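Removed: one protein chain of the complex. Kept in place: all other protein chains.
What follows is subunit A.
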Amino acid sequence: MGVSFYNQNPFATPAKVSKNHRKLKRTSSISYIIMDKQIFNIGRLIDFQWKLGVSVSSNKCEELNTPFISVFLKVLDTNNQTISQSFELTLPEFQDFAQQFKDMSALMESL
């Protein structure tokens, strides 16, 4: 559970997982300590699935032809309950969503 639980998620490639495992072994034995001690958190992301599609037609428009991205998230909350939520993004909304993750990642790298 904990950190490694997410690493076994469906989208991590084996190469990535083993790289992470190596990294964990090498640098972050502290991660294991944290896992063992069960530090609380406000919810842990355990799955991130997505689907890219195109809306073709609707009753209001026969030529919709608009791409969309569906995102499905599973979060393990503080009571150890799994919450699943999905939402849909248009392209501009997705670009914004993506940018926020990029910003977060860039800042985290600098920590």
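Quick note on the criterion: a residue touches a chain if its C-beta (ideal position, glycine included) is under 8 Å from a C-beta of that chain, and two chains touch if they have at least 3 such contacts; residues count from 1.
Keep this in mind: contacts and distances are computed from a predicted model.
**Q** Which choice in "GTP-binding protein", "COMM domain-containing protein 1", "Exosome complex component RRP40" or "Acyl carrier protein" gives the name that UniProt lists for the one chain left out?
**A** Matching "GTP-binding protein", "COMM domain-containing protein 1", "Exosome complex component RRP40" or "Acyl carrier protein" to the record, the invisible chain is "COMM domain-containing protein 1".
**Q** Where does subunit A touch the missing chain, residue by residue?
**A** Residues of subunit A in contact with the hidden chain: 3, 6-7, 9-16, 20, 23-24, 30-31, 33-34, 37, 39, 41-45, 48-55, 58-70, 73, 75, 83, 85-91, 93-98, 100-102, 104-105, 107-108, 111.
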